[in-house]
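Note that this complex is displayed minus one protein chain, with the remaining chains in position.
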């Protein structure tokens, strides 16, 4: 139980701090501090933002600070979990410039390392680490969200490769991505989990069409991606035909780890606000109702922080982080929703105002209110997270599955019937 | 929308009030006011309590005020739902003397009226109304709680009747009951819901053994009832063989109605306590945290009260009350649990003290704390109530059932296997 | 005793629901949501023709002279429809204030205009809930100052506002928002289906509301508005619950309708519970309001607390039931969610009403009234 740095850790921290001080784009610091809830306030248009992000990533890559935990042969540093944490703490707000690379570097890179051919690794990992090429994850579909194995996008054999038709959805960053990792159905005649394969898709291929999804917050980080007779060469299948589901599980496991140490609940925002905001004849923070709520959120936020730290400690001891990380997103999403609602209540009728120039805190809590419902769904709904915790951590038996031993084609038929009957 | 009495209602109320003033056992009023959470503070031992209850019931019966909604031929008054409500309001604390008769008069009586033979009705209903004979309900079993149709008590054919072997549980008042309504399995070779039949059992029969269940609150209102080769004559089967499940549903529907208008959440208790209790330099009620909690409980309690009233209005218009009454117990149970916990928090370390002579409010909230977990289970768990609301009111599809089309004997085998595997 | 609406009132509901199905589908609501219109004027005219605005205005002032119970029915239906019209500001607040405190002339001048849908009025929530904290000043019949936030303020023609006169006396004033000396700035709202604006007055000619010199007690108008808003919230809660139920029956995952999963099922059951309690409490409020019963302060606060909680819970969880599509712009979930949060704030937030409810219960207990 020692929360402070060992001498080696302290040395690493000092080195990172020196390098960052010398290299970070400090002209963007203030704008980055004001960036939250997916709004990056640096640069002007999307292209300029992306250029700034790429620039920092390239500098980190050249300085040996990209993808710390990757093997050095792929552009990483062979660093351990504690060093990653220290880097994250030192990088601070500049870390927000890396959000566009997280899906590739955090989830897809490790998947390629585990399941890719030597050629895949040679071709893709270094450009991924340097930020030269950006990746997206093409898994979810309109009819396959929580039930991911229900995907319908078809890959059919054609000369020298595969022909893809179908639709993906909730694809973060598809519009600026160079490559995608795609889960698709190659065999509908077997039960749903068995007929899937994993592919690398060039997002510039003919037949790929990307449409942004407008969220209720007005933001459009997600996309729909349509595939019409898109060609994928044979060598861009990952693993063997039918391996798709087990490869996807690797990616999703890495997803849970990638999100782990950077979950915000909004507690710092509401706490600062309550310190300053006048309410019921004093500062909000002095009111017992406010205190009771703040205390619960403080304890949860602290609990999440140290749960992530404990996971890092376990990883440093060589243990493989398990599904217990599902609690991070689950708790953070609920908490943020509660916080946003209460922040508006404190503001009374003025809480309705969303204009940044008139609203308290530049409308931060209004944006939080409109972003938070998405947080409880993206990357697995609260309900799926609870299933994972109960089944994989606590050993509860799975729900009865009606779709396990039926061919996918028969299942689609039956599901359509059930929905029509109701 | 008129919450006040019509002239006819006002006349009925005046008549009821006069009769009660002239006849009620006012010597017990104070003790009844102090009675709560199943503790009846009148009389000395159990026999004396029962005698006092029976005496008031008999007087009501003789005066024409027993079982108001029953047909007069069975000892009732042919009264409507609004008159019942008015009576309940006027009877006030004396109503607590009737709790021992509720299962018979509220649930079993209506079941006999619907499914009993003319002989059953003649023999049983009037003594039930007068309080001369008390009834209990023999449904639940150790392995059949939420899943009531899973009962195992066997009734086998024998000369002139049936021979019962098995065990019932959660039987309120078995120890002072004269008769019981028993659901038992008469055919294990068919699926579980189909092999059940309903019987009238004389609780004084040889082979009936009653053991009280001690609850965590220390109280023992419930019993286990063991049947060893108990004989039931042919004529004491209700309906036909195999009709048990559908008859049980009638009883349970009446159960939900019987509990409906008398649900306490504990709000009045905590509100009165907060009015008087010194906390944080003032009265507890003036603290914003206390207010916020009280407001939520007040709104729920008021909502329950007027939901019950709305049900009575619907019934008065001739509509049959539906499963929406499940909300009453669900909300009351949760609320009481929250209230008890918070009342102890207000008291600080002294909240641990349960001795009536030293604890605040004679230890009422400590008792509430220990009683409230039971409230969330008795008469259908919270989870079952939510299933009922979602499936029967909102039309959600039922959960997938693995036990519908399998013979009961095969099911028991499979269930045993599953539990052993885990 | 009868804890429900009469059959005439239920008929009124049905005909309004038919009107709204025609005149207020989601496409119409989205015209306001997307800022293409400030509010739905054809719907406003149709409602006027129906008599909705005048239902609780006496016939002598151009209304139908029915009553507040009928207005509850209308409020509930407009809440269900998420109607993009300034009804609550104009009818629950402005018209009720003019009716309660206006001079005979003011009533005769203004109320028929409201009833006919020719004029829109508003009264800012803060002004109504705590008039003594006004920063508006009146000097020789001219109003100066700023109202930071007025619901429906962008489309209202008139506002009732509290202000201090030269001698520091508080009074209510009737200000024309479209006349000289009055300006407004639009404010983006979390619920763009209803406009918000700040109002700026510079020597704006106003007249005192009513003939008296005493500041009237606004609590009855506040309580009436609270009950009516509770019905709007109830209507919204019910609609959001229905949307959740429909989707849960339709959407299939793991080979089953998602409504067959207990996680979804119990979430919907909890929404149903909240909504049902809110309905019962709204009826309590309606009865106390319509009969002028002494329990109105408690009943109104109970109705408001319960309805706010119910609509927020139902709208929030309807999104959760919908999963990914639930938080897209194209699905309607966020329209309910936005409205639920706006209505929670429009007349004193939940925390205020929680406090009021307990204060009123306490006062009732002290006087032996409750």
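For clarity, chains are labelled A, B and C in written order, and residue numbers in each chain start from 1.
Assume contacts are C-beta pairs under 8 Å (C-beta built on N, C-alpha and C of every residue); 3 or more make two chains touch, one makes a residue touch a chain.
Values in this document were obtained by computation on a predicted structure and should not be read as measured data.
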Please provide the labels of all shown chains that the missing chain touches.
-> A, B, C
From the list B:114, B:240 or B:414, which touches the chain that is not on show?
-> B:414
Just one of A:119, A:249, A:299 or A:409 touches the chain that is missing; which is it?
-> A:299
Hidden-chain contact residue, picked from the options B:57, B:140 or B:172 | B:140
Of the candidates A:34, A:194 or A:291, the residue in contact with the absent chain is A:291
In the whole complex, what residues of subunit C lie against the chain that is missing from view?
-> 261-263, 266
Touch residues of subunit B, complete complex, unshown partner = 140, 143, 145-147, 150, 169-170, 213-218, 289, 337, 341, 344-355, 358, 366, 369-370, 373-374, 376-378, 381-383, 386, 399, 401-403, 406, 411, 414-415, 418-419, 422
Write the list of subunit A residues that the hidden chain touches.
-> 1-6, 9, 82, 85, 271-272, 275, 285, 288, 290-292, 294-296, 298-300, 302-307, 309-310, 312-314, 316-317, 324, 327, 330-331, 383, 385-387, 389-391, 393-400
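In this text, only the chains that are shown with their structure count from here on.
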Find the geometric centre of each of subunit A and subunit B from their Cα atoms only, then give the gap between the two centres in Å, rounded to an integer.
-> 51
For subunit A and subunit C, what's the span in angstrom between their mean Cα positions?
-> 40
Enumerate the residues of subunit A that touch no fewer than two other chains.
-> 289, 402, 418, 422
Residues of subunit C whose C-beta touches two or more other chains | 249, 256-257, 259, 261, 264, 351
